[in-house]
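Contents: one structure, followed by commentary.
With one protein chain held back, the other chains of the complex are shown just where they sit.
Naming follows writing order (A, B and C), and every chain is counted from residue 1.
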Amino acid sequence: MNAETPDRARHAHHATPGAEHGERVGVYVCHCGHNIANTVAVEEVAEWAGQQPNVIVARDYKFMCSSLGQELIEQDIQQLGLNRVVVAACSPHMHEKTFRTACQRAGLNPYLFEMANIREMGSWATDDREAATQKAKAQVKGAVDRAVRQQPLEPLYVDINPNTLVVGGGIAGLTAALELANAGYHVYLVERDSSIGGHMAKLDKTFPTLDCAACILTPKMVDVANHPNITLLTWSEVLSVHGYVGNFTVRVRKKARFINEELCTGCGTCVEKCPVRIIDQNFEVGLGYRKAVYRNFPQAVPKYPVIDTEHCTFFQRGKCRACEIVCPTDAIDFNQKDTFVDLEVGNIILATGYEQFDARRVSQYGYGRLANVFTSMEFERMVNAAGPTAGRVVLRDGVTVPRRVGIIHCVGSRDKNHHEYCSRACCMAALKFAHLVHERVPEAEVFNFYIDIRASGKHYEEFYHRVLAEGTHFIRGRVAEVTDAARGPGEEGQLIIQVEDTLIGKQRRIPVDMVILMAGMESRKDARQVAALFGLGCDYDGWFTERHAKLDPVVTMTEGILVAGACQGPKAIPESVAQGSAAAARVAGMIGQRVMKMEPVRASIDASSCSGCRICNNLCPYHAITFHEDRKVSEVITALCQGCGACVAACPSAAISGAHFTRDQVLAQIEGILWDARQPEVLWLEPQ
Amino acid sequence: MATSASLSRTSDFFREVVAEAPVDPRLEACLQCGTCGGSCPSGPDMDHTPRALFAMIAAGMRDAVLRSNTPWYCVSCYYCMERCPQEIRITDVMYTLKRMAIKAGYSAQTSAPRAPGFAQTFVDHVENYGRSFELGLITRYYLSHRPLDALKMAPLGMGLLKRKRLDLSPRPIRQIDQLKAILDRAREIDAAAQLT
Amino acid sequence: MENEFQPIIVGFLCNWCSYRAADLAGTARVHYAPTMRPIRVMCTARVEPEFVLKALREGADGVLIAGCHPGECHYVEGNIKALRRFTLLKAMLRQFGVEEERVQLVWAAASEGKQLAEAVDRMTEQLRALGPLRWRQRVLGEQPVARHALEVEVGG
Partner (left out) sequence: MRYGYYPGCSLERNAGAYHTSLMAVAAQLGVEFAEVDDWNCCGATEFIAVNRLRAYALVSRNLALAARQTNGSNGAARGQLVAPCSACFLNLSKVDHYLSESPALTNDVNNALAAGGLSYEPGSLRVRHLLDVMVNDVGYERVAATVRRPLRGLRVAPYYGCLVVRPGFRERFDDPEYPTSLDRLMRTLGATVVDFPLKAHCCGGHMTQISRDVALELIRRLLKNAADYQADMIVTLCPMCQLNLDAFQESVNSMFGTEYRIPILFFTQLMGLAFGLPPAAVGIGKEFIDARPALARIGAAPPAEAEAAPKRKPRRNDQSLPLPQMPEEE
């Protein structure tokens, strides 16, 4: 048969037919171009494999995943009557699906296929050809021995609930919610704050187009609020998540607003008349004030205010009631309580966003100590026409217009003392600020202090050139310190930015009136708790981990849980929107299929062996094992089981079997993978 | 962290500096951001900022680096090391470069010619007495290295003496022989390491 | 270095974290000792003590079990169950006189390829220092007898 496919397989090694288990295994060793073949002697592995028990044919081939490679397997299954297939190539996470499908095409149950990972865990992890070849043989042997014990399995199907939960009402979450709602599916949008819009709602202009943020965001917020397919739950938090892809049950707490939403018209009279004025640390990031009954901004969606019980005179001292008195519709309800809502959804999209790095932590820049040092978000609020200064660029006294402004890049980012990563969006925001200062204060001089200008988006570089042309000074150097300690008369009364101008190689002291710190992005303080709640992973910095950084950026390792926007890593608006849409598309695709095929890797209990000890009952994290009091045996509810195998390993009667990871399969693989570790040259005697 | 493979791609001089440092200085991580040069109190007086010096080390400019006054102007304030976003041990590199300059005989040629003499005088005193002896240090340093400046320092010395802040004779430690034995052994170990 | 003892480690890798960490190490071309032979399991909670004992009996010099970090288990807390089981197993192995270093449990998230590679390197060094396990002599007290010696005896 070799003669028929000489161009495809250079070698085919046949072993004696009639193997011990009567199973007929085909082994295929992939060169992966040079990726494997350079380090592993693939021909040798294939030849050796051909001599192992049960192996009917073993071949090596340039690219097993190519259509020709797959056809090779299919042909052998049909012509040689193979009933097990082993491919030694890359990670099963890369191509297991490919080869299973090929087996299926040839009429072989896909679960009679096994893969040996000799690339990621072999050729790519060492230069030692001899050791890599030996390790590859062991992996192949393990896979073959495991394969002969495999059993055909049928996939499970679960129904997909067409409702979706989106957590987070920033631009990524809004986009995802609208996409799904427009596709005709129902969405629950849960937002922790009292209104939606996220960080974007605080911005004035967006780079590089200088679109007004409110002009492009407000219509989307209104759409969300009015969409018949969207249930908007603001001032709400997810408490618990149960179930699995297609069938999640989510409990949400709607915190009391102390405003009856049925009656409130959003007129704002209560806000106006509230006598308590406090610094708004949330929406105004500390630069402005709000009342004890408040809305983040006048166009907030939803329009209902919320009462801050910590500062409200009535809640603190039992008197005042000014809001209640002035409300024309009697919508104030001091007795309102938190309520709980249970949602049934098929998929969950997390779009919980980021927090701004706390600039106080870089104490040499003086934020919090030197009045005229501002954070980038403070400056966003300052230049916003709806912000605390109505868009005027002024110093902390609220009056003086700065003549010299220094913008410091990479505050908390690209710094191993804080965050090693680049926050991506700050360079462009800094350029935008330079432009806005020039626009609002034409006579002002602006200095940008940068390490590298990262302008790698559509029209970003062009925007950089525009800001250069506007006469902004660019000084390449990471700022050493900001101080108000003057060294001489020329520096009195100003802030001094001390920096090495690295392009000149000299230390410089630049006096300015105002400093803006481009504080980077960091993950939410509670990101790890949120990840645990929804069952997904976080990386070192607290960003949610996607399934694949390049090829699967919005799906997580947990089926049915998706991520979008800056909760997965620092992002600007365009990328957040793209991820929101992508996540929605993935969910819509799943809903469209109505059912989802699931791996049949599930536990089952042999009732005749079960002793009824109930050890497994409490081990199962999904409550998938019930106990039948009448028969005194436990049973696995297949739909709930996720296949972790904890119960299988714990059962003292060996009554539980984990499909595709049975005890004899794993033990056989252990034996096979250690084929060369036993000492063959001696016999063993029992001790005297 | 530098691996042997990544180090093999650096200049000979770069490897020499890393090998001379007491612990890994993480020099290969330099981003050339200039935080060190901006933070340095004597930065304006250096002929190269520390950042520039690191680029020169990477480029293998042995002569220019060892002739530079930069390490000698280091005041050991550790601002650079504290602020460095790549956690490079800059102050240690400066000490290392001083030692290399002395060993290579460049120290007299730097634009900070006084510094090596002061350091050596100090070391001699400590090796002989176990503790520093300010009067001896100052008089010997000025008389042997800067006779013309000795007059300038005289009022200070007199002031210290008047306020009983200066000893007239050194006070050696009791077990000076033990210290000398330890330092001699250290010298031998260092010398043996140089040979291999 | 040529004839240095190359230990064999059986690695039980959790499908969600550590298996992907090992994949990532390879993708990033992080080189480490080719001593670890991987077996994929869905969760470290699936690793029965018998698997570990089997591996040691079959000639492995060590067993590495690698799972998700506590709190990040794909199956809520399978890794914690594995940890509990592992603690019991360690106590048993200690009674057998098997050194601590031969059976290790480490956490490696999917993004921690380098850390997993370092764990394999570290363990390889430790096993190198300990030398081969030889379970049957050590634990079962069996004495190896050369085949020819036996033949002589039988023949005589």
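Basically, contacts are C-beta pairs under 8 Å (C-beta built on N, C-alpha and C of every residue); 3 or more make two chains touch, one makes a residue touch a chain.
These numbers were taken from a predicted model, which means no experiment stands behind them.
Among the displayed chains, contact with the absent chain in the complete complex occurs for A, B.
Within the complete assembly, A:368 is the residue of A:368, A:471, A:490 or A:592 that touches the hidden chain.
When the omitted chain is restored, the residue from B:18, B:57 or B:112 that touches it is B:112. Interface residues of subunit A with the unshown chain, by the touch rule above, are 279, 281, 286-289, 360, 363-364, 367-369, 371, 375, 378, 388-389, 394, 396-399, 481, 483-487. Contact residues of subunit B toward the unshown chain are 20, 22-23, 41-42, 45, 71-73, 75-79, 81-82, 91, 95-96, 98-99, 102, 112, 114-116, 118-120, 122-123, 126, 130-132, 134, 138, 141, 152, 156, 159-160, 163-167, 171, 173-175, 178-179, 181-187, 189-190, 193.
Following the convention adopted for this analysis, only the chains that are shown with their structure count from here on.
Taken together, the touching pairs link the chains end to end in a line with two free ends. The interface with the largest number of contacting C-beta pairs joins chains A-C. Each chain gets a centre from the mean of its Cα atoms; for subunit A and subunit B, those two points are 49 Å apart. Subunit A and subunit C, compared by their mean Cα positions, are separated by 31 Å. Residues of subunit B found to touch two or more other chains are absent. Here subunit A touches subunit B in the complex through residues 364, 410, 414-417, 451, 476-481, 498-502, 505-507, going by the rule given at the top. Of all the residues in subunit B, the ones that touch subunit A in their complex are 31-40, 43-44, 48-49, 51-52, 79, 83, 85-87. Partner subunit A is touched in their complex by these residues of subunit C: 6, 8, 10, 16-17, 19-20, 22-27, 29-43, 45-48, 50-51, 54-55, 58-60, 68, 71-72, 74-78, 81, 85, 109-111, 117, 136, 140-147, 150.
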